[in-house]
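As you look at this complex, bear in mind that one protein chain is not there, while each of the others sits in place.
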Amino acid sequence: MVRYAAKRIVIALLTVFTLATVTFFLSKLLPGDPFMNEKIPVSVQEKQRAYYGLDKPVVQQYFIYMGNLLKGDLGTSIKFVGRSVVDIIREFFPVSARLGLIALFFAEIIGILFGILCAQYRNRWPDYVLMVFAILGIALPSMVVGPLIRYVFGVQLRWLPVGGWGTWQQVIMPAFVLGLGTIAGNTRSMRACMLAVITQDYIKTARAKGMTPFRVVWKHELKNSLVPMLANLGPMIAGVLMGSFVVEQIFVIPGLGKHFVNAVSTLDYPLIMGLTIFYGSFLVVMNLLVDILYGFVDPRIRVK
Amino acid sequence: MQADRMDFSPLLGGTLTGEEMARPETTYLKDVWRTLRGRKTAVFSLVVLVLLVFMVLFGPMMNEYNYYSNDYAAANQGPSRVHWFGTDTLGRDLWTRVWVGGRVSLLIAILATIIPYAIGMLVGGISGYFGGKVDMFIMRLIDVLMGIPSLIYDILLIMVLGSGSISTLVVAFTITGWLGSARTTRGLVLQLKEREFVMASKTLGASPMRLILRHLLPNTLGIIVVGMTMTIPSVIFAEAFLSFIGLGITPPNPSWGQLIKEASEVFKQYPYRFIIPCIFVGLTMLCFNLLGDGLRDALDPRLRT
Partner (left out) sequence: MQHVLDVRDLAVSFFTYAGEVQAVRGVSWYLDSHETIAIVGESGCGKSVTIQTVMGLLQSPPGRVKAGSVLFDGREMLGLPARELRQMQGNRMSMIFQDPLSYLNPTMRVGEQIAESYILHNHVSRAEARQKVLDMMRLISFPEPERNMYVYPHQLSGGQRQRIMVAMALICGPEVLFADEPTTALDVTIQAQIIELMNELKEKVHTSIVLITHDLGVVANMAQRIYVMYAGQIVERGSARDIFYRPRHPYTWGLLASVPRLDQKQRRNFTFIPGTPPDLLSPPKGCAFAARCPYAMAACASFDPEEAAFEGDGHYARCFLYHKGAEAMLQKAQKERGIEA
């Protein structure tokens, strides 16, 4: 187990390092330059470049950049003058994180429940109804569902606020849109996992002991199907994170995703780089935690 | 019993044979096709996809409009006998734009699936076949790169490559997309390598490349095809996602993602403009998913119930 965890941690560190390096050199290849502006005198442009350290050789810039990263400095935004990227993350990420957590929490539970129902009633009507729902959830991306339900429940029916952030009513629609893909994906994979477990020999052993079908599900099928489901958790977190870019835009939520999209359109390179590294490292850490959790849950990995 | 009428003479050899073929002969592909045909949803999806491809190719030729000409006199019209899907803010014919956009979206989806898969299969095949240090190196590299969230890097790559064209998107998706198929292929090759038919042709002196290309990779194709079918919708999603955050195909060129993005800004006034491309995106993703499910069941006999 210790070896397993150590290996994961080393890979995660290497990934973060690669991520930062690639981001840095890609940014050097970016076309254009935020300081190139005909209205500003060349001397001022030079000064600005020097202020951001852009006049030094690339390799030297790289080491300065990596050194700053180690100190927890992700650079300074250009459009939010004088504000550091870390500052921006600190202000806006909590909003995204809260929305994402709510969405993920409910979506995981609902998706797993749906998957269990599908597997237990396979090829009967509850299975068909839920699978149609799951397939639609996968086939309809958030930029389709978002505007649609916002129009129906917000504009036409006026049941829920069309956007903004602060009250619990404002959370419902964005969390639903954000979690829809997770619900759908979990329903499908939980169904598949459970069907795979149901045909395992040890389920026959459990039945031969004279256990009720419910007990067989609860004591033998559930844990064995949830173990492989953990592997899905990483991609699900990534999906919710990416989804926040779209959902925060649609429902006008002041989160970090919205700022990332704005940074892309305003070519705020340092902010894009900083947020890319932040999002990347965040997901790497999440995946690492999931991997280690996986090791705890599956005795075949734990006891080695 | 009618003992008197029974004949106890020896049964002539060949009258009954023990080695009779128990069931009618069937090839693998025939078997796959038979199972697939039995799945109504998969067949239905295949038909819909063929229709969609047909419309994407020939739809724009069905009226006299093109996708780029502005006609302010005809701006913001609803669906009518002249403009079947209506027009947009600049008076462009949406029927034409939807099908040309579909052409772009599907082309990206197909290229950005096939190319990364081809690369991944080759890398995975080599890694799995040779094993040892080569495998070790490639797998650690993939482990490290897998940890990098691809969509975020697609954003950065597209900004570097200069946004807006089909090739940019395909290149970006290829750079981030080959890892999964490489890992899958390697796993499959590792299993296949130990099988008898590979041993057999190895002892007959087949070269490594021949073994990989002729024996190992073809036997992974089933699972790979299923994987590809499932990847296409995710590429369509990625394209729509990038369009939504302003990094997709550059206007006036349409793509489904681009059309959805444009229309979502005027959703309240002209909902049909949003709903029409959404239906096609949803339908395409739905059909590829269902087809993938059907193929998986057909190709993997162990999962049959």
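The letters A and B name the chains in turn, as written, and every chain counts its residues from 1.
As a working rule, a contact is a pair of C-beta atoms (placed from the backbone, for glycine too) under 8 Å apart; a residue touches a chain by one contact, two chains touch by 3 or more.
Keep in mind that what you see is a predicted model, and the values were worked out from it rather than measured.
Q: May I ask which residue of A:A97, A:M211 or A:A231 touches the chain that does not appear here?
A: Of the candidates A:A97, A:M211 or A:A231, A:M211 is in touch with the missing chain.
Q: Which chain A residues would touch the chain omitted from the figure, given the whole complex?
A: 200-202, 204-212, 215, 219-220, 223-224, 227, 297-300, 303
Q: Take the complete complex as the reference. Which residues in chain B touch the chain that isn't displayed?
A: Residues of chain B in touch with the missing chain: 1, 3, 6-11, 15-20, 22-23.
Just so it is clear, only the chains that are shown with their structure count from here on.
Q: Go ahead and note the Å separation of the Cα centroids belonging to chain A and chain B.
A: Those two chain centres are 24 Å apart.
Q: Where on chain B is chain A touching in the complex?
A: Those in contact with chain A are residues 140, 143-145, 147-149, 151-153, 155-157, 159-160, 162, 233, 237, 240-241, 244-247, 257, 260-261, 264, 267-268, 271, 274-275, 278, 281-283, 285-286, 289-290, 305.
Q: Using the touch definition up top, name the residues of chain A that touch chain B in the complex.
A: Residues 11-12, 14-16, 18-19, 22-23, 26-27, 29-31, 122-123, 135-136, 138-141, 143-144, 147-148, 151, 155, 195, 238, 241-242, 245-246, 249-250, 261, 264-265, 272, 276, 279-280, 283-284, 287 of chain A touch chain B in their complex.
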